[in-house]
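Every protein chain of the complex appears in place save one, which is left out.
Up next, subunit A:
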Amino acid sequence: MKNLIVLSFLATLILTGCSKENLYNESASLADSTKITQVLEGKVITSMVDKKEKTMSTLYGNDIAVEHARNSVDHHYPIGSELSLVTWSQKEDIHWYGANIPGEIKSIEIVKYQAPDSAILEYYKGKNLHLGKRDFETAVKRIEFISGQRAAVLP
């Protein structure tokens, strides 16, 4: 009888464990240790996929950046704008064969406009989002790429 109780307790534990993983996409979420949690709280400017690399990215922005992206065709973001490009590896959606969803975070690139016509790039990589280094040329290219994305149409 005692064994049975222990067994059913274990079974319940395993079951609840499974159901929690099936409720949240834990692998694609930020680790508890990271300090840049605000990124995922931004509004979405657009989203993209790289079929070859099997990655997907979402471009988030703070209010100033989103306001600009949704109302102007130019890419001269006003001072105070912050754009964050979060890139995940893709995984199959266990609830829908025919869909790929975010797997694990590969990188977060944050572009900050702090002075007229000048921007800086912060680059974090890997699941633990260690601060990485980009050489000058790459940084310029990435700032151009991220700022050059146009907003997805939202009627």
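Note that contacts are C-beta pairs under 8 Å (C-beta built on N, C-alpha and C of every residue); 3 or more make two chains touch, one makes a residue touch a chain; residues count from 1.
As a working rule, contacts and distances are computed from a predicted model.
S.K.: UniProt name of the unshown chain, from "Cytochrome P460", "ABC transporter substrate-binding protein", "Glycerol kinase" or "NAD(P)H dehydrogenase subunit J"?
M.R.: "Cytochrome P460"
S.K.: Which of A:A99, A:I120 or A:V140 sits in contact with the chain that's absent?
M.R.: In the full complex, the listed residue that touches the missing chain is A:A99.
S.K.: Could you list which residues of subunit A touch the chain missing from the display?
M.R.: Residues of subunit A in touch with the missing chain: 19, 22-26, 28-30, 32, 37, 40-44, 46-53, 56, 58, 60, 70-73, 90, 93, 95-102, 149-155.
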